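Missing here: one protein chain of the complex. Every other protein chain is in place.
We call the chains A and B, going by the order they appear; numbering starts again at 1 in every chain.
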Amino acid sequence: MSRRTVAELSRSLARGEFSSTELTRDYLSRIKQFNGVYNAYITVTEELALAQATAADQRRARGEHGPLTGIPIAHKDIFCMQDVRTTCASKMLSNFISPYNATVVERLNAAGTVTLGKTNMDEFAMGSSNETSFFGAVRNPWDPERVPGGSSGGSAAAVAADLCAIATGTDTGGSIRQPAAFCGITGFKPSYGRISRWGMIAFASSLDQAGPISKSAEDAALMMNAIAGPDSKDSTCVDVAAPDYMATLNDSLQGLRIGVPRQHLAEGLGAEVESALQAALKVFESLGATIKEVDLPNSHLSVSAYYVIAPAEASANLSRFDGVRYGYRCADPVNLEDMYKRSRSEGFGSEVKRRIMIGTYALSAGFYDAYYIKAQQIRRLIKQDFDNAFKDVDVIIGPTTPHTAFKLGEKNSDPVTMYLEDIYTIAVNLAGLPGMSIPAGSHKGLPIGIQLVGKDFDEARLLNVAHQYQQNTDWHLQRPEV
Amino acid sequence: MALEKSDVEKIAHLARLHIDATEAQEVANRISSILDLIDQMQSVETRNVAPLAHPFDAVQRLRPDVVTEKNEREYLQKIAPSVQKGLYLVPKVIE
Partner (left out) sequence: MVWETVIGLEVHVQLDTKSKLFSGSSTTFGAEPNTQAGIYDLAMPGTLPVFNEAVLRMAVKFGLAIDAEIGRRSVFDRKNYFYPDLPKGYQVTQLAFPTVGKGSLQITLEDGSEKVIGITRAHIEEDAGKSLHEDFQGLTGIDLNRAGTALLEIVSEPELRNAKEAVAYLKKLHAIILYLGISDGNMAQGSMRCDANVSVRQLGAKEFGTRTEIKNINSFRFVERAINHEVQRQIEIIEDGGRIIQETRLYDADKDETRSMRSKEVANDYRYFPEPDLLPVVIDEAYIEAVRAELPELPNAKRARFVNQYGLSEYDAGVLASSRVMGNFYEEVVKICGDAKLSANWVTVDLQGLLNKSDLDISQSPVSAARLGALIGRIKDQTISSKIAKTVFEAMLGNEQSVDEIIESQGLKQVTDSGAIEKLVDEVIAANPEQVAQYRAGKEKVFAFFIGQAMKVSKGKANPDQLNALLLQKLKG
């Protein structure tokens, strides 16, 4: 039963084929069996899960359930969960028991989901391979020698290996979409502002967005219905109620205008990814869509601008980790400065420190205009590129990643090589648009993802397009042999 | 843009990070290579482009002036490294 989608599990629970408690036990035993291999979870909340499952079964018996009641779920360890250790995969927070719940957690709890645990990730979400975690690398269920992608690598691996039915992730530059592509599952990043960031430990505040990592677009829509919408605790969360994402899943794609970015088909794109993309476009054509090329002339600058904006915001966001009120404090500080410097240097890993340094540098006197302001100007150009493209098309479809999952350690030595992994996904965050990755092929036993990008707050259309594709293909149903 | 060791030390101090003298050069090299990537931005003319600080084109919401938090000091200080008499303790602050 652990292989099924949330939609299927929900129907089975409704029909009484099994209870949430039975389902939860099944997942917990798979976690015990396989987490040692994949290292997808940092913390397994077995007791909590069983209690929530019991409560969900009672709720269902009383008829007070929704589609997610009793569904076993995993949360990326970036979401604060009250009285549960929330580490952000960092030594800095390795003993941090959160005193409150993230809004995403709160809403999923209210929907009756069962929390299996907290998933592994790149430290503070800074990474594209899940190798920067203080708790060790996550392995790709399709090939344990390879990375699952990052930063939501634990959530992606857990969904792919059926160690949960669905998971939460966060995406700052591709952290939901790229691991979804590498692990052969569906990853959805909503528009900036669609989901509250309250309780989601900040990496880059103007880019971060939570979203579902799931086995299908339909499952993503189910989770979106539970978590999207206004939150008075987050000023940057949209004030408008979210639509019912399930309602439009089955709309026809007849007349859909798809744009394919010319720049994404250029050099650097692996041949296997390109042919998977072309095949997917044929499927969309067969469903009544029209395809045309669109221009995103500044997209090649997105990585450069991102590596100013994200580290700049991060450098301030991570200043609160000072060893005073919570988190790691070094042993026997000789004075205040020593406490700050050693707590932070011992508590943060090298990639996190590197990004804090870059951000600090970009904001420092004399460099602010050349780096920070320049990056924001590029950001404007990139957003304008999308605005122009969307005058002619409804969705933009291209590759999620240049190639399939790479090997552990393969890109560790040079940060720049690693940063370029997110070349297709980053621009979407800079522009604040919704984007998703869905499985659309396979090469040498490794999944290939394609990326769908929508207009601002047009998540429903993206989910509809992805769902229709999945109704007519079975890439999303393929699972690794665990 | 190549960073010197001394630049690294200055930035590290601003960010309150400790960098060993032995690591400083390597850190400088790595950051320099990232700055080379970043410097690709300079290839585009942006003189008349307004900076975009935030993708979300909306205005700030206002919160009513109401006290919603209660005293949770004991609970919140359970996770603190060092407290005494309700205060967070740190090495002596010199003014």
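The rule we apply is simple: a contact is a pair of C-beta atoms (placed from the backbone, for glycine too) under 8 Å apart; a residue touches a chain by one contact, two chains touch by 3 or more.
No experiment lies behind these values; they were computed from the predicted model shown.
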Touch assignment to the omitted chain, from A:R4, A:R25, A:K91 or A:K233, lands on A:K233
Contacting the left-out chain: of A:S206, A:S345 or A:T425, that is A:S206
Note that chain B touches the absent chain at residues 14, 16, 53-54, 56, 58-69, 71-73, 76-77, 82, 84-95
Listed in rising order, the chain A residues that touch the chain left out are 79-80, 86, 88, 93, 96, 98-100, 102, 197-202, 204-206, 232-236, 312-313, 315-316, 319-322, 324-326, 336, 340, 360, 363-365, 368, 372
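Here, only the chains that are shown with their structure count from here on.
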The distance between the C-alpha centres of chain A and chain B, rounded to whole Å, is 23
So, in the complex, the side of chain A touching chain B is made of residues 95-97, 99, 192-193, 206-207, 232, 235-236, 238-239, 298, 300-301, 303-305, 307-308, 315, 319, 322-327, 329, 333-342, 344-345, 348, 353-354, 356-358, 360-362, 364, 370-371, 373-381, 383, 414-416, 419, 429-433
Residue set of chain B touching chain A in the complex reads 3, 7-8, 11-12, 14-19, 27, 30-31, 33-44, 46, 49-56, 58, 60-61, 63, 72, 75-76, 78-82, 88, 90-94
